[in-house]
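What follows is a single structure, and I will ask about it in a moment.
With one protein chain removed, the remaining protein chains of the complex are shown where they sit.
For chain A:
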Amino acid sequence: MKTLNKSKKRLLVFIIIISNIFLTSCKSAKEIDTLGIVVAVGFDLDGEDVIITNEVINPMGSSTSQQSSGQESTKFVIGQGKTIEEAILNTSLTFDRELYYPHAHTIIVGEDLVKDGFDGYIDMLSRDKQLRETTFLMVAKGAKAYEIMGINSGLSNSPGRYLHDITQENMETGKQRPLDINRFLKYFYRKSGGVVLGVVEKRDKKTANKDGKADTIEVLSVEGGVVLKEKKLVGYFTGEEMMGFNFIVGEFQRGPIVFQTPEDDKDKGNFKKNHYSTFKVFKNKTTLDMELKKDKLHLFIDLKLRGALKATQEGVDLNNPNIVKEMEKSIEKEIKRKIATTLEKAQNEFNVDTFSIAELTHRKYPELWKEIEDQWPEIFKDLDYTIRVDASINDVGFINTTKKTRESIYE
């Protein structure tokens, strides 16, 4: 190659830089005041059409420092069309800002649409550049999405933020399933098995007001989960069942377990019947294992929990190691019951494997899997399982004997 002289070299460098800037297919600049920032999206079905409800931030209503003229903090922009994309574009006919989705933290899907079959609509979730993969996806239980979206009974300044915040804050109860788009799609497109998605439900709740009269307000609750089988809705898990579900899939990390205090026994303490204590889990490790026993698959669910005793009944002497062991046994029993209930419902009522047990079998017995792949739903229905729980109370709090016991000791 010929050596270029200095001015030619400079020109070449200049051209490279300029083309670097202009040939990158970068989108052009957009001023913030031309964007409608969407914080929550709802999908619904209306006959043949899809209705998309966007909760858009109203900048003038959101300011806290200035005395805004009583404007709403958000506006609801609704579009209708044959596909979701068309519905979004149709909003521009009636709304003055370009909808901007990266800050949408929750997507609510109406029950109708999920019953109809989710498949045809969610392609856009992964294909669209603007939606974040960390956006939470939820199903409106027994309602349309737009019926849910206007409710704000929290302290957040918009309903969308309220919904997002309760989804995130409630992670500690283990009674719900915050699933984002990324993880949802991972479960959704697999060959066998279903998905458990989070739900959101409108509830009436008693509240107090200044006048001292009893009153009810509408709140949103994210307790429970919805079960999708073959990409369609088949039923719901309750909050209790979701705890069992989260124990099986290993997503129960922290949360309270209410269990029955062990029954009366003279040697071990002086308990009353049918009283409950609370145990707060702070660490849980679930291990699933599959074994072939006499040509039959057998599932092992192993849990190892550590936690603290948060509240118990009067008269329990926690200085006695035997009593602590009894308590632990009672916790284990409670957890086993929860897991069994969930598995029972999944096997018999829905007959859908939402726990990724199919993947486990595939991994463990790849040869066998090829044979049984087609009969998996039947095999899952009759699957035997053993639950082994090892709970340990690591902390009993500041006091270890209740008042009554202490009195009886020092008398």
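Throughout what follows, a residue touches a chain if its C-beta (ideal position, glycine included) is under 8 Å from a C-beta of that chain, and two chains touch if they have at least 3 such contacts; residues count from 1.
What we mean here is this: contacts and distances are computed from a predicted model.
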| item | value |
| --- | --- |
| Which of "Spore germination protein B1", "ABC transporter", "DMSO/TMAO reductase YedYZ, molybdopterin-dependent catalytic subunit" or "Thiosulfate oxidation carrier protein SoxY" matches, in UniProt, the chain that is not displayed | "Spore germination protein B1" |
| Residue touching the undisplayed chain, where the options are A:Lys75, A:Arg132 or A:Lys364 | A:Arg132 |
| Residue of A:Val39, A:Ile88 or A:Val114 in touch with the missing chain, whole complex considered | A:Val39 |
| Chain not shown, touching residues in chain A | 17, 20-22, 24, 26-27, 29-33, 35, 37, 39, 57, 59-60, 62-63, 100, 102-103, 105, 130, 132, 161 |
